[in-house]
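With one protein chain withheld, the remaining protein chains of the complex are depicted in position.
For reference, chains read A and B in written order, and residue numbers begin at 1 within each chain.
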Amino acid sequence: MRATNGGADGAVARRAETAVEAVGVTKEFGQGEERVVALDNVSIAIQENEFFTLLGPSGCGKTTLLRLIAGFDHPTEGRILLHGQDISALPPFKRPVNTVFQNYALFPHMTVAGNIAFGLEMLGKPRAEIDARVDEMLRLVRMGELKNRETSQISGGQQQRVALARALAPSPEVLLLDEPLSALDLKLRKEMQIELKRLQHQTGITFVFVTHDQEEALTMSDRIAVMNKGRILQIGAPRDIYDRPAERFVANFIGDTNFLEAEVLPRARGKTQVRLPSGKTVAASLPEGMDGVEGKTVSVVVRPEHAEVAGKPAAGLISGTLTNIVYFGTDTHYHVNLDTGGAFIVRMQNLRGSESGFEVGDKVGITFKQDAVQALRD
Amino acid sequence: MAMAGTERASLAASEHSAAEIAAEAERRDIRKRWLLSAPALVIIMVAASGPLLIVLIYSFLTPGDYGNVVWRFNTEGWVGVVLQKDIFSDQWQWVDAHLSIFWRSIKLSFLTTLATVVVGVPTAFFIATRPGRWRDVWLFLITIPFWTNLLIRTYAILDLLRTDGLVNTTLIKLGIIGKPLQLMFTDFAIGFGMTYVYLPLMVLPIYASIEKLDFRLVEAGYDLYANRWHMFWRIILPLVKPGIIAGSILVFIPSLGAYVTPRVLGGGKNMMLGNLIELQFGQGRNWPLGSALSITLMVIVTIALLYYVRVTSKERRGRD
Partner (left out) sequence: MISPAHGFNIRRIPGFATVAMAVFVILYAPIITLVVYSFNAADSMANLNGFSFRWYVAAWHDDAVIAAALRSLTIASFATLVSTIAATMAALATTRCAPFRGITLIYAIINQPLMVPEVVTAVALLIFFAIIKVWTGYTGLAYLFAAHAAFCIPFAYLPIRARLENMDLSLERAAADLYAPPWKAFRRVTLPLLWPGILAGAMLAFVISLDDVVITEFVKSAGQDTLPTFMLGQLRRMITPEVDAIATALLLSGILFVTIFFLLNRKRA
C-alpha cells in the first residue's frame, strides 16, 4: 500500500511516468442494426500525479472509458495498461483502481465509518490499521463528527465526501471520478472543486475526472481530453485547449468563440498568414499536424475577449455594424454584424474611467490581440 | 497494491485479444448463472415437470387389474375419454357421464369467471378509489381470504349452505321459506363456492389496472357524456380491459381444474374434471384413462393461456 507522501507544503513532485494508458481502445454495444460504437480507437496516456479530465457531452464515451479502466466492462478491441502492465483481463476487485460513482453508491446498511473501512477490510488489513486509516480519511475530507452516522441521514454533499473518503482509503494508484459533482448545487460544487484539487495535490494520487461541464474542467485539470462521439478530439492543458482549439467542436464546446472563414497564405515572418473575409491579412496559429493547406480556405476562431472594438471601421481587421451592447458588470459584450456576413461578439473589460462611447448602429472596426487567431482542422 | 507474481507473468505475455477476454468473461458469467439456477431447475424437473411426460406415456398403456398399468400399448385410455363400448350390444356409444362432467366443468368455469368479473370490477374500483393509506388496508382485507386455506374457505361455504346452516336457518327464521332449501350438493353450490374462493384473483389484476388510470382522462370524458354510467362503460371499462382479461385467466384456469371445491360442495354426484381424474386413480382403477383426462385438461388450459398471450400482445401492439 502506497503511503501518502508529504512535501514542504504537502504537494508531491510530479513524476513524468505513465499511470494509466488506453491503447487503441474500441467499445461496441449490441449487434447488427443496433450496434452502438461507444469508443472508437481511443488512445490516451495519463501521467502520474495528474489531475486528468475527460470532457464531453452526454454519450461521448467518457463514462464508458472510465468503466473500462475500472474493470466493469471489457474493451472490444485494444488494451488498458496500468503502469505499463496490461490489466485488461483483471476483474475490478483485482485492480488497484478505485471509483467515486455519480450516485455515490454508498452502502445503505453501513455507517459512514463502515463504508470507508470497507475496501481495507476486503484487503484483509488488521483492525487497528483500518481504524486509524478511517479516522485519517475522515480528517482529510473534514467529516470527523459524522463518523457513526447512517448514510441515509447525511446530506448530498456529505455523502459525496464519504464516497471520496471511501475510495481514497485503500490508497489506490488511480482514482476515477464519474461526474461526482453533478448532483450538487452551485455553491457546494464550487467548494468541492477546490476541495478535490486540494486532495489530489495532497495525496499525489492520479485523478481521472469525468465531466460535461467545461468550466469545471478548465478550473480543476492539469490536462483535459475533449471527447465527442467516442473519439478523442484534443488533449492538452486547459490553457492550450482554450486558446488553441484544434477542431470546431472543441472551439464550440469550450467557452464562447467566433468563427471566420479565411484563406491560408504562404508563411511570412515565421508565422502562417491568413486572409480574412475583409481582405486584410493577419498571423494565425495552425494546429499540430495541419500541413499543406496553403491556398485553401479554413475556419479560424477568435475568442471574444481577444478582440477589441475600434472606432473606425478602417482601423480594424474586420468591420461591421453594432447590433447590440450587453452590459455584464465586469465586462461588456458587443454584438457586431460583419460587413462580410455573419456575427461577431467582442468582449471588453469595463475599466474604470473608460466609457466605450459606442452606440447601437455605429459602424465599427474590430482588431485582434496578438496570437488571437487559431485555425481549425475541419 | 502489488499484483501477485504469477499474474504479472501471465499478463506480461498476454496473447489474448481484447475480444477474447471479453468473450471469456461473458462465458464465465453465463456458466455461473446456469450453475446457480441448477438446484431450482433440478428439483422442479424431477418433482413437477418431468413426471408430466410420464403421464403422457401412461395414457397409452393398458390398465392393470388392481390399478397401476400393464406395459402394453393401448389406445383405450384416449378413446375412453369420450367413447365406450356398451357391454351388451358391443356398440360404441358416448360416455354420458364423462360428457356431462366436461359440460359441467366448462359451464361452471365460465359462470364463475363471469360472476367474478361482475362482482370484482365494482370491488376493485371501490378499493382503487379509497384515499391513501386506506387503500392498503382494503387491499390487505381482500387478500387475507386468498391466503387462507382453500379447504377452510370451501368448508366455510359448506357450513353456510348446509340444511341446518346459517343461510337456511336465517331464511326460515325470517319466514321467507318454510322448509330448508337443498343448497348443498348442487351445481349452484359449486359455482358459488368457486366464485367465493377465486374472487381475490380477479380483484387484484383489475385493481392494478384501475390504479394506473389517469382520472383526468375520465374527467375529460365526463364532459362528453351525460351520466356516470355512460362514462364508465365507454371510458373506464375499455381502459381496464387488460386487468379483466388477466383476472379471467387467473380464475378460469383453476376453476377448470378444481378438485377440492366440487368434492366438498358437490358430493359424489356433481363431479368436475378434477374429481373424474381422481376417480380413475382410486376406485375407477383406470390409470390410462385418468392420464388421458389429465392431458386433456392440460391442453385446454394451455390453449386458454396461449389465447391470453395472443390477446395481450395484440393489445400491446395496438397501443404502440
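Here, a contact is a pair of C-beta atoms (placed from the backbone, for glycine too) under 8 Å apart; a residue touches a chain by one contact, two chains touch by 3 or more.
Computed from a prediction, not measured in an experiment: that's the story for all the values here.
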item: Contact partner of the left-out chain, one of B:V70, B:A97, B:L151 or B:I177; value: B:L151
item: Touching residue (missing chain; options B:A23, B:L99 or B:L141); value: B:L141
item: Residues of chain B in contact with the chain not shown; value: 29-30, 32-37, 39-41, 43-52, 54-55, 58, 68, 119, 122-123, 125-127, 129, 131, 140-145, 147-153, 155-160, 162, 164, 166, 169, 196, 199, 215, 218-219, 222, 228-229, 232, 253-254, 256-257, 259-260, 263-264, 273-274, 277-278, 281, 287, 290-291, 294-295, 297-298, 301, 305
item: Absent-chain interface as seen on chain A, which is shown; value: 70-72, 91-94, 97-99, 101, 103, 105-109, 118-119, 122-123, 166-167, 170
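Following the convention adopted for this analysis, only the chains that are shown with their structure count from here on.
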item: Centre-of-Cα separation between chain B and chain A, whole angstrom; value: 60
item: Of all residues in chain A, those that touch chain B in their complex; value: 1, 25, 74-79, 85-91, 94, 96, 123, 170, 172-173
item: Interfacial residue positions of chain B with respect to chain A in the complex; value: 1, 3, 7-8, 11-12, 14, 16-19, 21-22, 25
